[in-house]
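One protein chain is absent from this view; the other protein chains keep their places.
And then chain A:
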Amino acid sequence: MAENTESNVGTTDGEKGAGKTGEDLNTMFDRYLDEAASHPKYANKKKGDFLVKENEEFLKNWEEEIDKIPVFMKEIPEDAGDNSLVAALQAIKYDEDDPPEELAKTHKDDGNAWFKKKKYKMAITAYDEGLKQKFEDGELRAVLYTNRAAANYHLGNNRSSLNDATEAVKHNPSHMKALIRAADCCMKLEEYSEAITWCDKALKISADDKRVLDLRLAATKQQKITERNNRKRKTEEKAALARRMKIVEAIKSRTIQFGQLNDDQQAKSQDQLILDAVSSQHPTGAAIVLDESGNLTWPVTFLYPEYGQSDFVREFHEDSIFSDHLQVLFEEPAPWDKQGMYKPHTVQIYFHHSEGTELVEVNPESTLRSILQDPRYLVAGVPLFVILPRGCPFTETYLKRYATLC
């Protein structure tokens, strides 16, 4: 029963052509066949085999050909466009003088036919037309809504489907198919408690409907899992926040100063700035880490303004010294260092003074911790250091430029 649309009230097609008119139609049809066979398209322009062939062709395709003739059309072609004969026939079928209820039924039958062919959009258009009619029959209206809900459901329009099913139930509160559809949609929309409510409504109509009972069970189960996952997520978020707060405390106890980032819209407190820095994850996954012995490891960026290059050190333990990292960074000459100016012992490390732009030189033997704690140092996001080659004209101009900027 699952996926059929309904045709609850006596359908209009079928029997009409029987009887005497049926015979007439037969004769007409024979005559048509004869005429068609002699149609220029199929007519024998040459003699012999060819004629037979053409006729065979026609006999093979006659069903298709006939379907193209408006009177015999089984359905309105999707590209009907301005075929005036089709329009004329439509006018007969959907006679405006017919009572609106009859028209609605006709549209419903059309919709059902489309639905059977899985042409859900066409079906929806047909049901739309049916619903536009002004008639009183609540049950028919409920069926139209339910069928449109089914079509919408198959198109994945779960929300529209739910709306249609809800509407259907308004017109016929005991319409099982609509109730089940609504519950089904709620499952798809992951609104499980709503699904259960719909199931309970359906169970009021039929207390032992297996499908509804199963749906309700599935909804209950899903609801439990979702709720549990939400709680789990909250717990994990809380634990993560607690971890971060520990890092924040560790940073605060070191009296390290944090500054605003350029893209900060409004002024933030130190606590907030630290928390932001701790919470932000570098695209590489690097972050400030507090190890078990209570020490911090920082991600650090080194800039080489001469070449517009940079290096990113994922883990710089606060108690390790700069020269050790320089050793690693310049063990191999950097590909951009064409002149061989950047070697562990030929470079100097600087940071920007917290007030102004002046560059402060860093002793390579100092630890990261001592530098970060320097009252002149300001962390903005990831700790940042500038590396310049010693005794080179670029370095001199660079240092001068920044010294005089303020």
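Quick note on the criterion: a residue touches a chain if its C-beta (ideal position, glycine included) is under 8 Å from a C-beta of that chain, and two chains touch if they have at least 3 such contacts; residues count from 1.
The rule we apply is simple: contacts and distances are computed from a predicted model.
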Per UniProt, the name of the complex member that is left out, chosen from "Protein HGH1 homolog", "Ribosomal protein", "MIP18 family-like domain-containing protein" or "Tetratricopeptide repeat protein 14 isoform X1": "Protein HGH1 homolog"
Residue touching the undisplayed chain, where the options are A:L217, A:L261 or A:V328: A:L217
Which of A:D128, A:E227 or A:E315 contacts the chain that the document leaves out: A:E227
Full-complex contact with the absent chain, from A:T235, A:Q272 or A:N363: A:T235
Touch list for chain A against the chain that is not drawn: 199-200, 203-204, 207-208, 213, 216-217, 220-221, 224-225, 227-228, 231-232, 234-235
